[in-house]
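All protein chains of the complex are present and in place, except for one that has been dropped.
Naming follows writing order (A, B and C), and every chain is counted from residue 1.
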Amino acid sequence: MTAVLRRAPLLLPLLGTVVVLAVATDSFLTGANIENVLVAAAIVAVPGLAMTFCLAMGEFDLSIGSTVSLAGVVCCSAIIAGQPAPVAMGIALLVGAAIGLANGLVITKLGVTPFIATLATLVIVRGLSLAYSGGHDQIVSSAALKYLVGGRPLGVPMPIVLAVVATAAGWWAMNRTRFGRWVCAIGSNREAARVSGLPVDRVRIAVYVLVGVAGAGWGLLISSQLQKGNGQLGMGFELDAITVVVIGGTALLGGRASIVGTVLGAVLIETIRNGLNLLNTPPAYQRISVGLLLIAALAIRGIRRAEARTLPVPVPEAAR
Amino acid sequence: MKSSTSLGSLWDTWGITAILVLLLAVAPVLTPDFFSLDNAQSVLRESAYLGIVAAGMTFAVASGAFDLSVGGQLALCSVVSLIGFAAGGTVLAIVAALATGLACGLLNASLITRLSVPPFVATLGTLFVFRGLSYILTQDGPKTLPYDQIGSPFVKIGGLNVAGVPVPFVIMVGVFAAAWLLLRRTATGRRVLAYGSSPEAARFCGISANRLRLFVFALVGVSVGIATLTYITRVWTADGSAQDGFELKVIAAVVLGGTSLKGGKATLIGTFSAVLLISVLNDMLVSEGVPSAYQRIVLGGVLIVALTIDGLRTRFAAPGSLRRALSGGRTPQPGPAR
Amino acid sequence: MADSSTPALLRVDGLTVEFPGVRALDGVHFDVAAGEVHALVGENGAGKSTLLKVLGGLHQPSAGTIGLAERPYRPRRPADATHAGIAVIYQEFNLYPDLTVAENVFSGREPFHRFHRGIRYAEINRRAAELFATLGVRIDPTAPVSSLTVSEQQLVEIAKALSVGGRIIVMDEPTAALSADEVTRLLDVVRRLRAEGRSVVYVSHRLDEVFAVADRVTVLRDGRHVRTTALADTSPDELVRLMVGRDVSAMFHRDDVAGGDVVLELDQVSAGRQLRDVSIVVRAGEIVGIGGVAGAGQPELSQVIFGALPVKSGRMLLSGADYRPKGPDDAMKAGIGFLHEDRKAAGILPDLSVRHNLTVSVLDKVRGLFGRLLSPAGELGVFDTFRKRLAIRTTGPDQLIGQLSGGNQQKVLFGRALAPGGRLLILNEPTRGVDIGAKVEIHHLINEITADGAGVVMISSDLPELLGISDRVYVLAAGRIVGHLTGDDRTEENVMRCATTGQRVFSATVSG
Partner (left out) sequence: MKSRILVSLAVAGALVTAGCSDSNAPSDNQNGSDKVVVGFSVYDMQYEFFQKMEKGTREAATAKGWEFKLHDEKSDENEMVTGAQALIDSGVDVLIISPFKPSALGPIIAKAKAKGVPVIVDDIGGGGAPYDAIVISDNAGGGKLAAEFMAKQIAANGKTGKNVASITCEPSAVYAARRNAGFKAEIEKLGFKVVAELSGNSKAEEGYKVMKDILAKNPDVTGVFSCNDPMGVAAANAVKDAGKDPVKDIVTVGFNADPEAITAIKANGLAATVAQDPAAMGALTVKLADQALAKTALTFDNAAEREVYNPVQLISKENVDTVK
């Protein structure tokens, strides 16, 4: 049990939250609600998993929220233009990949700090999304698109299926394949990775493409729910994605990543959000509780780390 | 002062200023009434609050961190200041803004120093907290400066000109002058740079990381408090949603100015010019009637271009600096460090 | 053994490397035979590192040819060197602290399953273990590298070099951070590599190691080739002369200084993870050496004196008065200066100028007219004083410290340590990574400092230096003082015996 907790320290607060909500509400522990929470968690977990690779490399991608919007707009307007839904989804994923590629190239080839480069693409892609949609809702009625959230293969909601597959693939890729190990290697010691001949730039570009594709996938899931795309969707999603990764325990500095942590982080955040809604909490308090949760998660880790050392070694800056 | 100037260090300090001058040179061609008194005043007035916070943020970035909570701080300071104005007029409004800013900064600082929460997460968390508090305080609707108080000295701060120069801009210049003295001419400023350059080496120079971070984050809070005075007297209203996304604008201005996100290097002149550059560019795009979707694309593009120049320069400079430019990663610590 | 008749495995001819404004290598020739340990020596800035980086594919030469086994070798990127069987182990380890030992060893070349793409962990763990076995060491392949000691990390680098099937293994200052017994072990490994028929290019400042392990030596100076010779045909003195280009007399010179009053006294001090019941005394004008194997508690001892590590029990006295620093700033206010052993990571402030690096320890003393503001003139005064006194070679006060040579950086840091008052100096590895010329200057400087009445605590893993410079030597083992050597007892044998066996040796002449 302690071993499990050490590997997945979020289980404890998650269980605590579940117990509190089970007592405080009579609807939390219903099948419908649990499915509801898990679907919401699954939808944020998918991009969170991609973002885990980015943070493991010691970098951020702030542009993901705008990618959500543009992917939705592109997919829906393609369907409106008469493309079959699978083709439209494919185009949207390609657009996500292209945004990721642009991020990767600007960062690796032009040497712009990831923070700023992706901040700039956040602004630009949002502009593209607004310009491309002309500010109009791109409304569709597509069963194929709806299947992304509404489908139930074997009775399991599709987003959960997607998230489980993504988690398994993400865990395998991160912990067992060269790609994942190289991502951690770059996050661990970038200079060494370069000198030892790892394809650093290619890996970095690949990670940004991965985040771009996942962002587009997120956009498709949102557009599947809403049956539309527009320039306003996905505002502020970048912080949502980063938040679940950070709460999940992936080091901000890079080098170490927790795929399972990211998934648990998504579940924890969505559980709390759902619980606050079940308790009819005003939105102001919802914000405060998410903020406090973030601080608490990292404070506990910080204190544990402080206890673990006696010789004062430098605490590296998080923001570098 | 004699200094070993190279093209690189010149660019560090003056690059963005040069771009600003260039833009100002072509501005009258593109926007005929750009230099009309009204328009010039407007450009200077509207960016003051951004500039003042950017001055404070320059210290945070120079120390190798940044403060994501400034948007929440601005909202909270504004709301509390408006409550203060309603209760006790100009003096209380000013005191309330500054005190709230300081309190926010100290809260951030204590989370970072006492609970060892990384600045990124601590300030991301307090961003939510400060905005949430602002919402709670404005549950009955946004706080406002009432129109019948238009003669109050506090309300006048935002609109007043001194010899044709808008008061918010005068305050901003004052803040930058003070910040420059603080950064370049005081022991504390030097310690901020030393700490940002190498936290470990700074420790052995007798620089206390905790005290320094306390100072830096409190300073950011105070700068938000001052900025609130120019902000709230211009828009007259605030609630929890005030200036959504403000934090990224501020950090973008600081980095655009030439201050390194890695810490250790800072240029207030660059920050100053970058703030004006963004304001001028925005003014030109707006007065040319460019649709807002395309305004975004242009502003994002400018950010990338300006930083590309910087990125390329660092990349192709001497081999020694290449190594440091890339030193995002760590080298293994000698000994059983963990 | 190398024989002039056997064809060279690696042959470098007329190699020139230019950087903007600098010619780092100028027509250098150099060759390595199969199964040879070839030492490469020279002062810092002589071009050794540049040559290594050319071999490793990090720098491209502007002229010259390199032949490997009679075929042209032109590496454009690090992977080219690896493919050609040349493994370069740089002074700064290229390891990933968060990854396991085996992952590090096989990074970039991990065997993986064709179908599911998974790395074959069983295989790399087994092969890593085998590599360590051939090196005669035991390191757990599944442990994270961050949990290893420096010498173990060094061995991981060597294993990495072997795993690529390195025919030529290039080591840059491999012993810089190792203790004496670890050095011995490393030299054994080098000999083992040679016995397997591999060639080793061994770059070191330490001539004793060069004579212990190498077959031939090449001396570089100012980017030029000076001499290549079999070690049997030369002597340390000659090598030093060739490297420096002049005679260096009295490598380890210590002026006779009469000990004054007690400056610092530690009474049964415990601190950190392992420092226990340490009692030492330092007098004015005295150099007190601290010896021991790496990891015996030297950094803890120095940091506790400087206030960077809290005292757990026991007490410290400064000039007889109670001394309880809350942090390094208290120590500095009391006139104590400190030199960190890791110049790069915890010494220089890389973004700051030489002047600002110097004055950072005395910012409270260079205040101008207004009391609160720094005085640029005052700072320049400090800079001028120390530039003259320490003969710092710099283009001016505003030059970035990173642009100075290692020796000059070290002098700036000496200035920083001296500036608070020079009552007591704590010097960690004062000459690590500096060239011989600078080393001699620094030794002179330490002599001068004590002549001015300062007490010096010097920690050095360079035994000849420790013994040559110190008046008395304390030996640490596992955090405890196990030896105190004065006068003729100060021998390498005594230090090593205390340090490695924990046997207690205390000279009779201890006083006070």
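To be clear about the criterion, a residue touches a chain if its C-beta (ideal position, glycine included) is under 8 Å from a C-beta of that chain, and two chains touch if they have at least 3 such contacts.
These figures come from a predicted structure and were not determined experimentally.
Taking the complete complex into account, the chain left out of view touches A, B. When the whole complex is considered, the residue among B:N39, B:S110 or B:T186 that touches the unshown chain is B:N39. Of the listed residues B:L92, B:L106 or B:V165, the one in contact with the hidden chain in the full complex is B:V165. For subunit B, the residues touching the absent chain in the complete assembly are 1, 13-14, 17, 20-21, 24, 33, 35-46, 49, 135, 138-139, 141-147, 150, 158-159, 164-165, 169, 173, 177, 180, 184, 231, 234-237, 239-243, 269, 272-273, 276, 280, 283, 286-287, 289, 291-293, 295.
Listed here are the subunit A residues that touch the chain not shown: 25, 27, 30, 32-33, 36, 39-40, 130, 135-137, 139, 141, 149-150, 222, 225-228, 230-235, 273-274, 277-278, 280, 282-284.
Simple rule for what comes next: only the chains that are shown with their structure count from here on.
Looking at which two chains touch through the most C-beta pairs, you get A-B.
Distance between subunit A and subunit B, defined via averaged C-alpha coordinates, is recorded as 28 Å.
Taking each chain's centre as the average of its CA atoms, subunit B and subunit C sit 42 Å apart.
Subunit A and subunit C have Cα centroids separated by 44 Å.
Multi-chain contact residues of subunit A (touching two or more other chains): 187-189, 191-194, 312, 314.
Chain contacts: subunit C has residues 92-93, 95, 97, 299, 308, 346 touching two or more partner chains.
Those residues of subunit B whose C-beta lies close enough to touch subunit A in the complex are 64-66, 111, 115-122, 124-129, 131-133, 135-136, 139, 199-200, 203, 209, 240, 248, 251-252, 255-256, 261-263, 291-297, 299-301, 303-304, 307-308, 310-312, 314-315, 323, 325-333, 337-338. Here subunit C touches subunit B in the complex through residues 19-20, 59, 92-93, 95, 97, 145-150, 153, 177, 294-295, 299, 306, 308, 327-329, 331-332, 338, 340, 342, 345-352, 356, 359-361, 363-364, 367, 372-374, 376, 395-396, 398-399, 402-403, 416, going by the rule given at the top. Across the interface of their complex, subunit C is touched by residues 172, 176-179, 181-182, 184-185, 187-189, 191-198, 255-256, 310-312, 314 of subunit A.
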